[in-house]
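Structure record follows, encoded as structure tokens.
Yeah, one chain of the complex is gone here, protein chain that is, but the others are all in their spots.
Labels run A and B following the written order; every chain starts at residue 1.
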């Protein structure tokens, strides 16, 4: 399909790209595409495919375009962001309850920020779960490093 | 104390109040204005960063006076030292004054459970009907006031309950068990 685009003039390609970008803001307008199709003697379905294709290219290269990136960011769900993590290690000496823990346990206070809103969550972990958590986070960190490397290699 | 030492001492106190005692008015801008008006902003930031680092290190292991002296003097001897020889004495004096208070503040910062703020009680005499006889039974009414350390506004919660001799006996049993364990673990 990319081959097809190469047969068109710059004007046509320009207009198709324009429609693609507009569709990011306003959604895909079938009418607009039909008008374009008629104008250049194309099938409506062809125009639709080309606009889709152009959108795909834009999305892939969005890392280089702040405008498109900001639009895509607005479309993705807003999640709270990590802000800070406090922890405390406790050891229990004695207890009259069902939850007597012989092992040390860790209490954590997670701070997240969602826009202006600050939220804290308190939770508890035993050493085994802490090891699991650390391993998971280290795995995530490894993935970040790899993707980063791959991106750098692609751009060389 | 020379003027420079006075300012340094003041700065350390200001940082302690801001970072550990929750005094939000002790901003860096305020401290600079009061103590180091002539210093460049960059130099002042370097100075506060160094001070904060030193206090943080000493607080991290709750250094006693011997440990802090060894630590601070070794820091002063380093290449690109974070503290001058004359400032060493000032910092140690500061640490002597604030060491316990800062340790308390750090403990407070990692205490996230409810705090018992107040306990009050009174005795009521209840009339109970037991086996066709009216028995006057003394009952303790207890009120516990808690503060939620996590909430911004330090929310307060109150719990009231009554105890007769029997339930008080059970509570005291727990209290004694705890005291025994404290005693046992203090040795």
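The rule is short, and it goes like this: a residue touches a chain if its C-beta (ideal position, glycine included) is under 8 Å from a C-beta of that chain, and two chains touch if they have at least 3 such contacts.
Convention: contacts and distances are computed from a predicted model.
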| item | value |
| --- | --- |
| Among "LysM domain-containing protein", "SKP1-like protein", "COMM domain-containing protein 6" or "tRNA-splicing endonuclease subunit Sen15 domain-containing protein", UniProt-listed name of the chain not shown | "COMM domain-containing protein 6" |
| Contact set of the excluded chain (shown chains only) | A, B |
| Candidates B:100, B:115 or B:151 - the one touching the absent chain | B:115 |
| Where the missing chain touches chain A, by residue | 85-98, 100, 104 |
| Footprint left on chain B by the chain that the document does not show | 56, 59-62, 103, 106-107, 109-111, 113-116, 119, 121, 123, 125, 138, 140-142, 144, 146, 157, 159-163, 165, 167-172, 174-175, 177-179, 181-182, 185 |
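Assume only the chains that are shown with their structure count from here on.
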| item | value |
| --- | --- |
| Chain centre separation (chain A, chain B; CA means) in Å | 42 |
| Chain A-touching residues of chain B, taken from the complex the two chains share | 109-110, 112, 150, 174, 177-178, 181, 184-185 |
| Of chain A, residues touching chain B in the complex | 86-88, 93-94, 96, 107, 109, 120, 122 |
